[in-house]
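Okay, so here's the structure we're looking at.
One chain of protein is taken out of this complex; the other chains stay put.
As written, the chains take the letters A and B, and residue 1 is the first residue of each chain.
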Amino acid sequence: MGQDTFQITVNCIKLVLVFLMMVQAVPILVWLERRGSAFIQNRLGPNRVGPLGLMQLLADAVKFLTKEEFFPAGGVKFLYYAAPVAALVPATLAFAAIPMSAPVHIDPFEMFGKNWGPYTFFWQGFEINVGIVYILGVSSLGAYSILMAGWGSGNKYSLLGALRASAQIISYELALGLSIVGIILLYGTFNLGEMIAAQQGLLHFQFLGHTVESTWLPNWGIFYQPLAAVIFFAATFAESNRLPFDLAEGEAELVAGFHVEYGGFKMLLFFIGEYGHMMVAAGLMTTFFFGGWSIPGVSYESVYQWAQGAAATNSGASLLAGLIHFLVWTVKFAIFLWIFIQVRWTLPRFRYDQLMDLGWKTMLPWALGNTIITAIVLLIAHS
Amino acid sequence: MSTDAILFWILAFMTVSSALTVVLITNPIYCALSLALTMVGVSALFVTLNAYFLAGVQMIVYAGAVLVLFVMVLMLFDLKHELQAFTRGKMTGALKLASIGLLAGLIAGAILMSNGILLTKSEAFTSPDMASDTTKQLGHLIFSQYLFGFEALGVLLMVVAVGAVALSRSKGGTHAKS
Partner (left out) sequence: MPLGGILFIAVFVILFGCLMLFLASKAGKRVYDPVKFEAYECGIPAQEKKDTKISVKFYLTAILFIIFDIEIIFMYPWATTFRDFIQSGQGLFVLTSMFIFLLVFIYGLFWEVKSKALEWD
């Protein structure tokens, strides 16, 4: 693909780092979830192991590792063991395509007695031209791991939970896909990097000959597509099987849904998959509606110029600017993850018919209306 | 061999072997799952041809929707019964022979017809502007040359939806309504 050894090595390391970042975020999120739920329910939560209960993460990992290996008698061995591994793949592949910071430009340099040409590295697993379509396609594979787990466990509750979960996931994928049409109309591209580039600067647009300019609001997608943002965010809750849409594991009727028969590390792999879907959702929310890695009110160029003063070389400045933007992205990303947790401990669970009604009869028509209105407004504004 | 060629061979091997698994394995669930893998492989092959949007559609529609339905349906059958129905009997034997003949004919025909194409260089098929943005080109084509087909497709899909609903509420079976 026209890449040399250095580029391939860096890209592979980058991919592994993105994956490790995703895996590492899971225990932190679990800790945050337990502490956060305790905070919301006015109790203490885990606080004995280490400062603030932070070592609880390690203790949990050790506990998971030393749990007894277990295979249910009525199960199908291959599917039972393949399902947790398959749960990891879609979330990782989708997460690797989310841009986390500005691209880093590396000037030519010399190493091992050879000249290495100028490089551009994207601060993400891989840069994909049809980003949204790719992420939608990959994350739609998530239903397989659930179905495999449900059927492979040889348990009635697992099977019912898996069916419910997959029916729910595919129902909300419609609203999700349709709300994205409005976003694509707005930016005119599938590329996530270009979307972020389009959200730079202050809010400004032209409508019926008037030019509207804001003095302080950033040019974020949320101001153009508020309805799409709400529908998209709600649909991602359903996609990642989180409360209030966690009918797949309604404890009262299904014990724990498709992972009734799973325990220990296998359970943990499902957890990583679920939290991975959450992270993809939070990353997409920041990218689509909240300017991605851009800092509101501060342009990339000014950050880069400041970094040039702080770092010795242009490559270093580019790297430093990328790091700063990465931190900003992390803050936005973390806010959405916190909203996921907050909602989980605030809202009660839906009933199954309410869930399906909401997906098909409420969110789908609203997303459709949003698409139509966006198209009409675009036509009026640009012609 | 260039990296592109290595990638192509890996993907081709993956796609063909999972497609073979679909035919050779008797357990329908594994068949459906490896058919899903085949679809993923085909979509990856589309990517090597720069047809990004088509690859995405292949993933979303086939791997993500159609085969999920297949797997869902298969998981609720009494599989042992189905297994016997498919592997025994004179009728099945005759069908097998017929399909082998058909497949052999297809392969022979494909090789004969592509004889000229395989020998020419691949540059003839990918012009530089085709590699740039196939999605936009597709959009332009849909709304100029193939507009009628596009609208007819909408109607066709609705007919399919109506048919599915009608079938699901037909009388008889365990789920008949009134």
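We adopt the following convention: contacts are C-beta pairs under 8 Å (C-beta built on N, C-alpha and C of every residue); 3 or more make two chains touch, one makes a residue touch a chain.
What you are looking at is a predicted structure, and each value in this text was computed from that prediction instead of being measured.
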item	value
Candidate in contact with the missing chain, chosen from A:A167, A:L243 or A:A317	A:A167
Contact partner of the left-out chain, one of A:R35, A:R242 or A:K266	A:K266
Contacting the left-out chain in the complete assembly, out of B:L24, B:V66 or B:L102	B:V66
Those residues of chain A which, in the complete complex, touch the missing chain	1, 8, 11-12, 15-16, 18-19, 64-74, 81, 84-85, 88-89, 92-93, 96, 125-130, 133, 153-157, 159-160, 163, 166-167, 170-171, 173-174, 177-178, 181, 184-185, 188-190, 255, 260-261, 264-266, 268-269, 352-353, 356-357, 360-361, 364-365, 368, 371-372, 375-376, 378-379, 382-383
Residues of chain B in contact with the chain not shown	3, 7, 10-11, 44, 47-48, 52-53, 57, 60-61, 64-66, 68-69, 72-73, 76, 78, 135-136, 138-140, 142-143, 147, 150-151, 153-155, 157-158, 160-162, 164-165, 168-169, 174-175
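Simple rule for what comes next: only the chains that are shown with their structure count from here on.
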item	value
Chain centre separation (chain A, chain B; CA means) in Å	29
Chain B - residues contacting chain A, complex	3-4, 29-30, 33, 36, 40, 43, 52-53, 55-60, 63-65, 68, 71-72, 75-76, 135
Chain A residues within the chain B interface of the complex	1, 3, 78-79, 129-130, 133-134, 136-138, 140-141, 143-144, 147-148, 150-151, 159, 162-163, 166, 170, 173, 177, 190
